[in-house]
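As you look at this complex, bear in mind that one protein chain is not there, while each of the others sits in place.
== chain A ==
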Amino acid sequence: MLNMKDISVTFNEGTLDEKKALQNVNLHLEKGDFVTVIGSNGAGKSTLMNMISGSLKPDIGSVSINNKDVTILPEYKRSRYIGRVFQDPMAGTAPTMTIEENLAMAYARNKKRTLKIGVSKKRKATFKNHLETLHLGLENRLNAKVGLLSGGERQALSLLMATFTEPNILLLDEHTAALDPSRAELITNLTGEVVNQFGLTTLMVTHNMQQALDLGNRLIMMDKGQIILEVSGEEKKSLTIEKLLQEFQRIRGQQMDSDRAVLG
């Protein structure tokens, strides 16, 4: 479904601030894969997401979705295939527009926008049904401006908007990080539900190790612009936070040793 080949990108090349954000990254996702991505700040997780969404382009390498090369496709064209939820609950919705209008915009993601009314009667009923699955009572507030909703409600709506048109790929960029623990749990559960319901191919960045272990069938760990660990299937199920940290120490330790060898 998603294929990233030899992706490298460097920011501010040739200056003191040069940063190799991604180095020879290869990633392949089968249809229905749910991959969680962990790693420290600056590891390249967000850059990886932006490479897929198209808001950044690689220096070298290619990205293809559904066997179609999308490397040079601009973001707005690529988003026909991609649903995305951002970390900031304010980022995924239009605050001065109503809930139904926001859903209508999301509904048009993989269609051509026309001069027909966006919120038709028929669609309203569909939107209502979808909102009911969130169990937040939003189905009774179709005409409320989204800016009036709480952070948790907005993020739940963003999640629904990104998923109900069944995108080929769903990108979740630390989408629970800005919420309080109980809201974060709610969104985490909702995420599991919708991904299962639609069988979405998903990539989720998170700082919460437990979340990375609970969700998904694959896990990758990134560091310094590289994928340093990949776990999947049964192995992932038996993984614990402790093991993960040990593994990280082991790989990082080795890397430091080899660095020392080079420098020594």
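Couple of notes before you dig in:
Basically, a residue touches a chain if its C-beta (ideal position, glycine included) is under 8 Å from a C-beta of that chain, and two chains touch if they have at least 3 such contacts; residues count from 1.
The rule is short, and it goes like this: contacts and distances are computed from a predicted model.
Choosing from "Putative ABC transport system permease protein", "Exodeoxyribonuclease 7 small subunit", "Protein phnH" or "Alpha-ketoacid dehydrogenase subunit beta", the protein name stored in UniProt for the chain missing from the display reads "Putative ABC transport system permease protein". In the complete assembly, the contact with the undisplayed chain comes from A:92, out of A:44, A:61 or A:92. Contact with the chain not shown here comes from a single listed residue; of A:45, A:84, A:175 or A:218, that residue is A:84.
The chain omitted from view is touched by exactly one of A:5, A:20 or A:109, namely A:109. Annotation: of A:33, A:101 or A:223, A:101 touches the absent chain (contact as defined above). As for the chain not pictured, it touches chain A at residues 53, 75-77, 79-80, 82, 84, 86, 90-97, 101, 104-106, 108-110, 113-119, 161-162.
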